[in-house]
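Complex shown without one protein chain; remaining protein chains in place.
Up next, chain A:
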Amino acid sequence: MAEPPPPGPVPAQRHASQPTALRIEAAGFGYRGTTVLWDVELTVGEGRTLALVGPNGAGKSTLIKSVTGLADLVTGSVTVLGRALPKARGLAAYVPQAETLDPDFPVSAADVVLMGRYRRIGWWRPTGRADRDAALAALDRVGLADRASTRFGLLSGGQRQRVLVARAIAAEARLLLLDEPLNGVDATSQERILTALGELTATGTAVVISTHDLAVAARIADQVCVLNGRQWAAGTPGEVLTPEVLREAYGNHAVDLPDGRTMLVET
């Protein structure tokens, strides 16, 4: 259950001249030719944050997975940093939900973050000091420098999620794709993750984050996209997170509150 903030004036934050990190045009996404998400039209500039919101099964994960090559682009086009899919694979860093990973796997937090450096290291070179330093610096950015040698599976759920964000930071990708990174995450970890993402966008990294927490979307995103089987609305949080749009997109799961706000009931 989440509440959007009361509608109010929000400064327009679109910069049409900004270089594009992600451009999605007339796209349909799905699995094995079956489209589950239609009519997506989005542009994310460098240093910008796009939040994907919508009820469970709306297609948020499908959209993110399509950009990484885990789901299919059925129609339309997707361009990552100027290169079209599928050639664009490998340019964006994907942050999965920590709970999808095997906690018994014998890797330390630092090992996991180091994976973000693998592409830079190449096949044949051994892991160098510079890469290890970059991994530790990334762990420090999410407040886990002192847990570097702890086994990944022994960390709390929130800490694991922070490690995965650190891995994406270490990869130095210009586009980050985060699939529900705040689900079941403690308050400290949530703040650490959001702060780290804010620091990244300040240096020009674009962030696409799916969440069902509309308050978080309103707080961190320049642009919010409401999905439910198709793209219902996209724009600034002030334009999109309105009772009208949400009621329409969420269907029966949107409940009007007496004070004029809309409460969403997750099903």
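To be clear about the criterion, a contact is a pair of C-beta atoms (placed from the backbone, for glycine too) under 8 Å apart; a residue touches a chain by one contact, two chains touch by 3 or more; residues count from 1.
One rule holds in what follows: contacts and distances are computed from a predicted model.
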Hey, which one's the missing chain according to UniProt: "Membrane protein", "Putative spermidine/putrescine transport system permease protein", "6-bladed beta-propeller protein" or "Cytochrome oxidase subunit III"?
-> "Membrane protein"
Of A:G69, A:G204 or A:G235, which sits in contact with the chain we cannot see?
-> A:G69
The one residue from A:V112, A:I169 or A:V224 touching the chain left out of view is A:V112
If you put the missing chain back, which residues of chain A would it touch?
-> 31-32, 65, 68-70, 89-90, 92-96, 100-102, 105-108, 111-112, 115-116, 118-119, 121, 123-124, 151, 164, 167, 171, 177
